[in-house]
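Now for chain A:
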Amino acid sequence: MTTGERDLLLEVRGLHATYGQGAVLHGIDFDVPTGGVVTILGSNGAGKTTTLRALSGEVSTRGSILLEGENLAGRSTEAIVRRGVAHVPQGRGTFVNFTVEENLRLGAHLRKDRDGVRADMDRMYEHFPVLGERREQQAGSLSGGEQQMLAVARALMLRPRLLLLDEPSLGLAPMVTRELFAIIGGINREENTTIVVVEQNARLALDLADMAYVLEAGRIVMAGTPEDVRDDEAMASAYLGYAV
Partner candidate 1 sequence: MRRHPSKHTPLALALAVALVATACGGGRDDGEGATATTEPAPADTAADGGTEGTEQAASCPEPSTGITDDTIKLGGSYPLSGPASAYGAIPTGVDAYLTYANAELGGAPGVFEGRQFEYIFKDDGYSPPQAVELVRELVEQEQVFALMQTLGTPPTAATWDYTNQQEVPQVFVATGATMFGLDDENHPWTIGWQPNYVSEARIYAQYLLDNHPDATVAVLFQNDDYGMDYLEGFRTAIEGSDIEIVAEQSYETTDPTVESQMTNLAQSGADVFFNITTPSFAAQAMGFDAQSDWDPIHLLNSVSNSLTTVGAVGFEPLQGMVTALYLKDPQDPQWEGDEDMQTYLDNIGEYAPNADPNNGYVVYGWAVASAFYALLEQTECPTREALMEATMALQDVAFQLGLPGITMNTSEDDRFPLEAMQVATLQGETWQLEGEVIDTREVFGPVEDAVG
Partner candidate 2 sequence: MELFIQQVISGLATGSIYASLAVALVLIYRSTDIVNFAQGEMAMFSAYVAWALIGAGVPFWPALLITLVGSFIGGLLVERVVIRPVEGRPELTIVIVTIGLFIFFNALAGWLWTYQVRGFPSPFPQRTLELGPVRAGLPALGIVAVVGIVVGLLFLLFQRTKLGLTMRAAAENPESSRLVGIRVGWMLALGWGLAATVGAVSGVLVAPILFLSPNMMGAVLIFAFAAATLGGFDSPVGAVVGGLIVGVSENLAGTYVDVIGADLKIVIPMAIIVGVLLVKPAGLFGSPAVERV
């Protein structure tokens, strides 16, 4: 358990969110340590995606979202992004009619350091060699896995302090998923990027994470280390598909 020892990048307190007509989150609290990987687990409709959308200001919220002490609640998405929060939405959210390279350039939209951007782009092509091969190709013509990699790479181009990943494995073959998670883990280690990942595939997520929260019907029902979750019988059977 490392939470207590590290600085907190993000502190969420009493977060309520409404989506369309109904309330989805009913006051949740959680912390994200600087440089850590936090995963949020839960069944469909538990409010995982809404939690991420609340963090990046895409749904209306109550409560506080403190990023290094600064409250993000109520700010516009653009303003939150400006503060270093990158969000890879579910279903990828790449710009399909743009080339791979243009997608990366858009990811670096807020940055002014041309040379740094250039260097980061090359670094992305190292992390994701397949993107390097397809840099002039339209994003829409990439495979699902490649698009997901592009989406992650695009988000990283911001040099985010906090990276939000929503269901990165959705629709990907198991091989590809593992590859993607390996790269994400590498990025977390090498670049010290803080990550919040929402994932159906709890096993993979728990392997990556050093802190896990379980959401049910808009409330956090469990918080702890990956081991805690794996050891909890109810949780394990519900989210990992096996009994201890």
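Methods note: a residue touches a chain if its C-beta (ideal position, glycine included) is under 8 Å from a C-beta of that chain, and two chains touch if they have at least 3 such contacts; residues count from 1.
Criterion applied: all candidates are chains of the complex that A comes from, given by their letters.
Because the structure is predicted, anything quoted here is derived from the model rather than measured.
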- Query: Looking at this complex, which candidate touches chain A: 1 or 2?
  - Reply: 2
- Item | List of chain A residues in touch with candidate 2 within their complex | 56, 58, 76-78, 81-82, 86-87, 89, 93-98, 102, 105-107, 109-110, 154-155, 158
